[in-house]
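Below: one structure, written as structure tokens.
Every protein chain of the complex appears in place save one, which is left out.
Each chain gets a letter, A, B and C, in the order it is written, and its residues are counted from 1.
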Amino acid sequence: MATTEAFKGIGRIRYEGPKATSMLAFRHYDADKIVEGKPMREHFRFAVSWWHTFRGTGSDPFGPGTMRRPWERGGDSLDAAIDRVAVGFEFMEKLGAPFYCFHDRDVAPEGATLAESNANLEAVAKRLKEHQDRTGIRLLWGTANLFSHPRYMQGAATSPDARVFAYAAAQVKKAMEVTHELGGAGYVFWGGREGYQCLWNTDMKRELDHLGTFMRMAVDHAREIGFTGQFYFEPKPREPMKHQYDFDVATCINFLRTYGLERHVKMNIETNHATLAGHEMQHELEYAGLQGFLGSIDANTGDTLVGWDTDQFPTNIYLTTQIMYTILKYGGLAPGGVNFDAKVRRESCDPVDLFHAHIGGMDAFARGLEIAAAMRADAAIQKLVEERYATWSSELGKRIESGGESFKSLAQAAIGMGPGPEVASGRQELFENVLNRYVAG
Amino acid sequence: MATTEAFKGIGRIRYEGPKATSMLAFRHYDADKIVEGKPMREHFRFAVSWWHTFRGTGSDPFGPGTMRRPWERGGDSLDAAIDRVAVGFEFMEKLGAPFYCFHDRDVAPEGATLAESNANLEAVAKRLKEHQDRTGIRLLWGTANLFSHPRYMQGAATSPDARVFAYAAAQVKKAMEVTHELGGAGYVFWGGREGYQCLWNTDMKRELDHLGTFMRMAVDHAREIGFTGQFYFEPKPREPMKHQYDFDVATCINFLRTYGLERHVKMNIETNHATLAGHEMQHELEYAGLQGFLGSIDANTGDTLVGWDTDQFPTNIYLTTQIMYTILKYGGLAPGGVNFDAKVRRESCDPVDLFHAHIGGMDAFARGLEIAAAMRADAAIQKLVEERYATWSSELGKRIESGGESFKSLAQAAIGMGPGPEVASGRQELFENVLNRYVAG
Amino acid sequence: MATTEAFKGIGRIRYEGPKATSMLAFRHYDADKIVEGKPMREHFRFAVSWWHTFRGTGSDPFGPGTMRRPWERGGDSLDAAIDRVAVGFEFMEKLGAPFYCFHDRDVAPEGATLAESNANLEAVAKRLKEHQDRTGIRLLWGTANLFSHPRYMQGAATSPDARVFAYAAAQVKKAMEVTHELGGAGYVFWGGREGYQCLWNTDMKRELDHLGTFMRMAVDHAREIGFTGQFYFEPKPREPMKHQYDFDVATCINFLRTYGLERHVKMNIETNHATLAGHEMQHELEYAGLQGFLGSIDANTGDTLVGWDTDQFPTNIYLTTQIMYTILKYGGLAPGGVNFDAKVRRESCDPVDLFHAHIGGMDAFARGLEIAAAMRADAAIQKLVEERYATWSSELGKRIESGGESFKSLAQAAIGMGPGPEVASGRQELFENVLNRYVAG
Partner (left out) sequence: MATTEAFKGIGRIRYEGPKATSMLAFRHYDADKIVEGKPMREHFRFAVSWWHTFRGTGSDPFGPGTMRRPWERGGDSLDAAIDRVAVGFEFMEKLGAPFYCFHDRDVAPEGATLAESNANLEAVAKRLKEHQDRTGIRLLWGTANLFSHPRYMQGAATSPDARVFAYAAAQVKKAMEVTHELGGAGYVFWGGREGYQCLWNTDMKRELDHLGTFMRMAVDHAREIGFTGQFYFEPKPREPMKHQYDFDVATCINFLRTYGLERHVKMNIETNHATLAGHEMQHELEYAGLQGFLGSIDANTGDTLVGWDTDQFPTNIYLTTQIMYTILKYGGLAPGGVNFDAKVRRESCDPVDLFHAHIGGMDAFARGLEIAAAMRADAAIQKLVEERYATWSSELGKRIESGGESFKSLAQAAIGMGPGPEVASGRQELFENVLNRYVAG
């Protein structure tokens, strides 16, 4: 175990309030502050992403890594992986993050064979467990990386090669078991390369059937090993593939229904993936919520003027207000949480930038929660919405909603309406102004 | 009835082959030519859109209409509507289009009351029927315009106003009945304003429930009146609304499954709507096909460098090849067809431009069919695809597909694979070159 | 003159501060409040757009107008136009907007001939002048509508028809003269249809040359009539055309330089046009500023998830902070101003919605100004930027900037750098957190 401190000169990040002068302090995130009856900590269940924060190098398609990480001695050895556990937990302790998330290959290196890879993972898991026990920090969810290794270049469960399916199954089996051993609250499927680059060389029907079979096997295996954590499915429309089968929340739910998996899996929703699919994050959350599939979120933000997944840390208060408003509306996220699937910019190469990034994100979520809760306390939006739908509480509206009308009966009613109803203004600008009363100070 | 010829100087458009010198002739569309066992006519079942072709004015958000239509005497009167029927059928006869499609309000004007609107529709329908009988031209599908009138500005079935729901129900009831009387082969739901502009003022759950109720009533009413035509649902992600509930094929199917409508409704898929949702047209067709929901298509093209629905006539042979390849694969469209939901450009203001536009579209589809059929005859693509998935015909592949494997058994198999399988090249460039052997001459 | 009050029940909108309970009050816009040495009023020079606010009907490509405007008696008559002036000034007085903007055809109807159109415009201008004198409200800029009439369907100055060029010249001549008579502080060119739908039918070189000639004539005519107001060029990449020649600020400036117009014309920059071109509004402002072409702005916002010009009222505080920060940096806008080229949503059909919309926009700008000024007072961002560029104040940096270095001399310097310089972190997350100290409260 690395006995030296990795983040020297940085202590525990404290809540100091909006007037804080230090940039290494929380201005809004006060873990113990009670909002709507529970502490902020429990609203968010913030998690740090092992891959971005401890394995991100800053490489991009136009250049190699830039990150300066004094504790990294190069290479992807098991020893380095084990040493890195201490660094990760030091970071999370200093930040005050109660959870983390990982892919199998983030925490432990791929070996020459599957057996070796599994052994690596076990060795690191042992160390993770020790640090979990020591710190109380927990695993929000685990997952398997089925997209980096060349064998997965054409998909894992949807590979044209049946042997790759088998290999992926073996890898997920192990990742689930390790997640279970570490007391993980969930397990995520993100189908990195489950999709296609080109329709002409693809048998989409067959690939989707394979994906259904794969996920069914996962559910069966969970039962077998007694894993009762929540399964999540993470939508993303494209990148790395031209088209990914898990396009958006609606597509994912339709997939689950097609293959009889709808009782077993909820959604893990990411802002940048939502915007790549042409949706507001708020839309995806609402849609998942109303369909009963709201699970967990990957907190980040994209840049809607560029077309790839920038995975930036979220700092926009409008965004975090929208997110927290919807989450409060649907009763919270637990056993899910808020995982920062976000990375510091390639140019933000110092260790301290990792702190700035997470502090900014956590503060933005805290401020969003406060605003959302204030709006809810006043029913500021809700009252206006109820007014807008008032006719649905009329006799006519109630009968329609309760199934007591038909085209025939409604046609009779409509004939009596003369030129037809005059609809009230939608008042969008007023709604936006009401929102700004809370956001804009 | 207008006894004068509207399109003077233009006779019946004939097939003259690729060397035709006239621009008012088909170069590829030969209605009687047999391809894969049936005449081109039956492959396409081409339909003319009443709204664009006979009601399109060329207006856009920056200016009023530009179209020069000598037969239009201005106004939106019933008399004008009745006269217009002859013009429409003259056009379709000269073009050789066997089908047409309409919205109720395209063919007949909205009246001061619903009763008057219904009477208008009946009066025009009588004339349509006469011309159908005279010419043999048929109605591919009918639909109701639930998006233009101000009462529908916030949705029809998803309006916040229950009275609007009732009014829309009455309108659809009548449109279905008229479609039935005219022997329409189908009925389309396109939810023009079923969506939202702003999430803050919207109760999405309630609106979606209402839409489910509405469509259920439509199915019930069809049974009651004996309409056995096919129902279609038409996806479009946005425009006029910021977000529309019928986003894409997957979202629509998920909606149908949520409300138990999946046995009653298929998809009517439009190219430009597909691209606005971030999909290839070929993707949407494939996805609908493999899910068993491929119904009918709206033929047009968009401009992927602009962000709105340009509804241009399709002339790109790659596009029509993709479309016809998938349609052939899934056994054809009937009782659906190929409806030109496309409009001449605002600057193409002469009647003859309507002919150029449709000729270009029909020829492009005919050429696409020929190319697709040639590729299929050679199994040029299919053989390469089968090679790519060859391992799924191995023992391992068959056992996985037949449910005979589990994570446990596959993990044992994978352990024996050493460093894991080496996947064969995806050969995308080769596939593209094979395609060009057929497309590029 | 309409002697009746149009906006009954709505009085003068007052500044009531952040705690205001009425939604018809300013929370942040306090016209007389001094910021950086001048009153808010002079920072913004807010203008109301005649077209959207007094002529907007709510029509869109899928339906006709929805707006309920009791004072409109239908039609586009000269009498109605004259009556409407009183309504417009009542609105602006109640709102406290010191400026307005118009197109010739917004304020006065097109006549059967150019002579008649000119007479209409003169008649209305007389009335506008009276109200200007009465209220002190002024014309920020005038312009001519060269895109709505069918004659302009293929462009005005860039029409393939030379007669249209002539007609457009005559129209702009009159619009400039009326703008001059009304004491307009500027004149805007927005090339609505100056562009193309299709490259194949277009001679782009010839069209651009014509546009250069046209603008040169305008400059000459201004000199002739003694108009000394500022000319503005308004970039927009597309819509209504597929491609517009005034794509973005850089393209417009390049055009001006090509035709020797760079001393005569500055930019009028709109947020939604910037985002349609793939730029942040802040980018376009900065770029115009550094090139010396920052003129005036059209204040609105778009929706980056849809692809058309939504022209919404701006309420996002991040956006208005960015805008005001850059404007302060470049010394303010006068003689330009902040024109609300924004429209209420089609569903916001009541007159009061016009007030909500403008109040929201003005408050957002006021709040943005306060935040920007606070950031500038602390030099919060500026100090960090200066640190980032510190090496440019070294000997080496100064020599490069002053032209005292060459590739040869720098190569010698670089050879001495061994493995080369290690660049400092870009600190983007820190910058974002600093921004949020001011924005997020």
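Following the convention adopted for this analysis, a contact is a pair of C-beta atoms (placed from the backbone, for glycine too) under 8 Å apart; a residue touches a chain by one contact, two chains touch by 3 or more.
On a predicted model such as this, the values are computed, not experimentally measured, just so you know.
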Which residue of A:Ala80, A:Met153 or A:Ala380 touches the chain not shown here: A:Met153
Contact with the hidden chain (one of C:Phe89, C:Phe165 or C:Phe365): C:Phe165
Per the touch definition above, residue among B:Asp209, B:Glu262 or B:Glu280 touching the missing chain: B:Glu280
Footprint left on chain C by the chain that the document does not show: 112-115, 149-151, 153-154, 159-167, 169-174, 197-206, 208-210, 213, 217-218, 220-221, 224, 237-238, 243, 247-248, 250-251, 253-255, 257-258, 277-280, 282-283, 286-287, 290-291, 322, 381, 384-385, 388-389, 391-392, 394, 396-397, 400-401, 403, 405-408, 410-411, 413-415, 417-424, 426-428, 431-432, 435
Residues of chain B (touch criterion as defined above) contacting the omitted chain: 18, 23, 27-28, 275, 278-280, 304-305, 313, 315-318, 344-345, 347-350, 353, 356-357, 359-360, 363-364, 367, 423, 425-430, 432-437, 439-441
Chain A, residues in touch with the chain not shown (by the definition above): 58-66, 147-150, 152-154, 192-193, 197-198, 238-240, 242, 276, 303, 305-308, 310, 345-347, 349
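The working rule: only the chains that are shown with their structure count from here on.
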Interface numbering overlap (same over half, different under half) for chain A and chain B: same
Chain A and chain C, separation of their C-alpha mean positions in angstrom: 39
Sequence positions of chain A contacting 2 or more other chains: 278-280, 423, 426-428, 432, 435
